[in-house]
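One structure is given below, represented as structure tokens, and several questions about it will come after.
Note that one protein chain is taken out, while the other chains of the complex remain in position.
Every chain is named by a letter (A, B and C) in the order it is written, and numbering of its residues begins at 1.
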């Protein structure tokens, strides 16, 4: 039942793995250091990723078409990229807008205090939604990297949320009016590059969506590292997004706690949490891309980039096999039952039980023995250790 | 315009300050230490708080009526407490249920894996909602302190959220059926006493409310310290709750970053954030109680309890006066304008502007000069320093 | 080379596993909840641990002899415990003093502002050092749980460090004067139960030791969870303590980042870090006890206590086998070399190279090609992924 050493864990397009062009293309520029790697041609990225067994890519407009490119060059670049997609069989599964690199966005984009910047940000996004639709992307991600502040004096947050909502509503209006088959996915992040970013967690973004004009068109693209930066349980967060029907896309990577955004390769930080995340995605039928948003370490050379990209997929496949084995293990099933896990799916009120009946049920309160219930076995430690054994391959 | 040293900052009931009975009544028991203070009679707490200028109190059922008290004694305790309320003129502005101290709740209450525990938790809450209504409380808080887990194996999170929703729906049904004038306020917390608590932040709780049967009856009771524990900007969080129309109640205190729940007195940790929080509450017309949920330091004796309670109110009044002076200062108004803060309230799209018109506006994109916009002054540092000057009293 | 599923991972006394009596004896009292488990007789703890394969125990004076016990009862309890040690073959490998539970220590012990408290704390410790020596313990741990503050106004830190040093110097003087074969191990912790604790990390405690009268008698007892609470790399911290010759004792457990002190069972949180910690301890010849300082989850009943204690030892043994296999794997050895890991042990200056020679070596600077060196392969991602494969059992 346990995966054996002979299993290959070799990815194929059926695994639906995808990578941002900016991930393998990251040149290693960080707040204290210059680039360590040469620029990577998007077409070369496609080819390499296809060879490694990936299924698709995602990108910011500026990853493919540098900021300020004229119309003719834009068309040439897009055409060349489409040809490479056709040649490699790769798909553009997601697209997004870069609203954070250029100085114009230094104080925000959709929620910049400056109205001209906001209009420019909207227009930059609208035009790239057309490109996304043209390339067949089904998800358009919005990460508001600079929608935030370092000073509570300088940002009127309710007004900022109004402007963010106005922006997303406008994008939805555009998609509807053009008849695109495209949904939006908001990507929460608590901070960096701004001191505090609006919609900092999965929860805040989910709540925000409910105040939009077309909540049904908007979901989430949560990132493992971003939730970890807020010290939150990643699996809990993804589960709440699933529960709300809003897990439209995912960013898989690794992060060691509350510090700068590390974007480590998937599985490289909290391995146990990665196991339970894969288990959640596979077990709950998440149907979207298995999308990696990581940065190969700045110290690596170009060869190291592909080693780390391949490792992301391998680790996912290993954990997927382990999750399957975990679910299938009779000892685990018994331990889950002993811990009462399946019992939580039984509603608290009986079938058809009225409030009056609940209030009248003496066994629920008057005759209930809380002392005995306080002494009951919960069997959590045993269940958790079984998971550890499965992860370690010693179950 | 600046508050002068002669201003007294003495609270009166008109300031709507309230305290949890468990705050001044905390005996100082912590994970590594025994109680340092004697139990405090709730009636004595009322009297002391009334003397200090507070307006009201809040409490958990068990704060007033110890777990397991029989019916006759319960009635006696409630009657005695009502008499003290009448005598002191204090109000019970909020009530809540203790679903975390007794061992029966060791694995959760509304989302315990054990169904019997869930039914018991519901019944314990339902009966105390009756008491809350009887005492005239307008807000009923639900803090799910043990609704969570330390092991991702042992809690099916989507099922847990179903059960939490079922519980809140049941409570709402009860309030409706009885015709009580009572709203619910969920209190998010990321962790402690459980490793990870469900609905860990303001955002997660706001999102959860939208999936309830009666979202209009349910809002939030966010706590300064709890948001700080997740490294989130407290003012941003409260502002999003206000924006969503969900700031039903508040817990004011202090916390130094991501560590155990400190419950320091209000203002004792991040003073600048406390200033901006008071500014937000006062400026945006928050109408509820100014409620303190803090713990006088364990090292203090009984006299220190009242010193710290008085200090919470004093600091709030000082900051309120400063916030008023800040808003009224012409130099600040000029600095806000220079930073473009009021401009954020101007919609990004013009009055009646259609999407087509936005797309056709060359000034918004084709003729826009992002380089010039990237060089513009934002004037944040100056504005923020003015705030510091106001806080320090050197403006 | 990889451990097989048939390997038993059953501990024996030769593995030198030990547990604090307070770990398995924790009753589950936390800041928000009452005890969930009955008190555990220390003798029963000994017997259970012996059965499970442990080698020894550690304890605070008050774990064995409740605070305030009279002399006669103290002797009876010690005698009974010694008999159980003899019967079970277990050893008391470490002892420590409880200077944090009783209210007398509410504002500190060795560094309390109150001098009477300081003298009492010294005397309480001195008498129990005699007991430690009598029972054959070789390490005496000092955790200054309440040596700290919540207010920078209320603690003169340089004076506090003077008092801490005075206390440790006094304890050393006592051990020397009595001729005991006993060393001290300081246990750093950043916070909880105090807002900030003095000597908050491995580094601060190592530095403090150098200002003592007998630095050679004093080392560290670092805890996995405590370093994690400060967001520090646990393996780096233990390695610096080893490098300084100061790793006298260890506390193994688990912790999820910067939050309340979780004391999870060993391996239950950051599994990859646990692997590298075991590798460090085993590879660098750490000779002390493999000592667990964890808390079985409060939700567990008595049976769960022993499940979790056994799991701590099992996980250590699994990781030890994996660390051995990792070091022995030729592919790993090649990858370590490719990453230049062994090269770091070659001094930067050549054998006998003078400063003048270094300054005159043109190949080191004038003729050095930093651009080429900036492009070199570092092979970290590959090496790290190999470690992951070993942990997952798919190498």
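Heads up, the rule we're going with is that a residue touches a chain if its C-beta (ideal position, glycine included) is under 8 Å from a C-beta of that chain, and two chains touch if they have at least 3 such contacts.
Small disclaimer: the values here were computed from a predicted structure and weren't measured.
The chain omitted from view is touched by exactly one of C:24, C:258 or C:289, namely C:258.
The chain omitted from view is touched by exactly one of C:64, C:142 or C:167, namely C:167.
The chain omitted from view is touched by exactly one of B:258, B:323, B:344 or B:364, namely B:258. Residue C:122 is the one among C:122, C:182 or C:395 that touches the chain missing from this view. Among C:31, C:190 or C:225, the one in contact with the hidden chain is C:190.
Which of C:73, C:114 or C:331 touches the hidden chain is settled by the complete complex: it is C:114.
Touch with the hidden chain on the side of chain B covers residues 2-3, 5, 7, 9, 36, 231, 257-259, 265, 267-272, 296-297, 299-301, 303-304, 307-308, 311, 314-315, 318, 322, 374-382, 384-385, 388, 391-395. Interface residues of chain A with the unshown chain, by the touch rule above, are 28-36, 100-103, 105-107, 145-146, 150-151, 190-193, 195-196, 229, 256-262, 264, 268, 297-299. Residues of chain C in touch with the missing chain: 102-104, 106-107, 110-120, 122-124, 126-127, 148-163, 166-167, 170, 173-174, 177, 190-191, 195-196, 198-211, 229-233, 235-237, 239-240, 242-244, 258, 272-273, 276, 284, 336, 339-349, 355, 358-359, 361, 364-365, 368, 370-371, 373-376, 378, 380, 383-384, 386-387.
Everything that follows uses one rule, which is that only the chains that are shown with their structure count from here on.
The rotation relating chain B to chain C, fitted on Cα atoms, amounts to 180°, rounded to the nearest 5. The geometric centre of chain A is 30 Å away from that of chain B, both derived from CA atoms. The set of chain B residues that touch two or more partner chains comprises 102-103, 106-107, 150-151, 190-191, 195-196, 229, 258.
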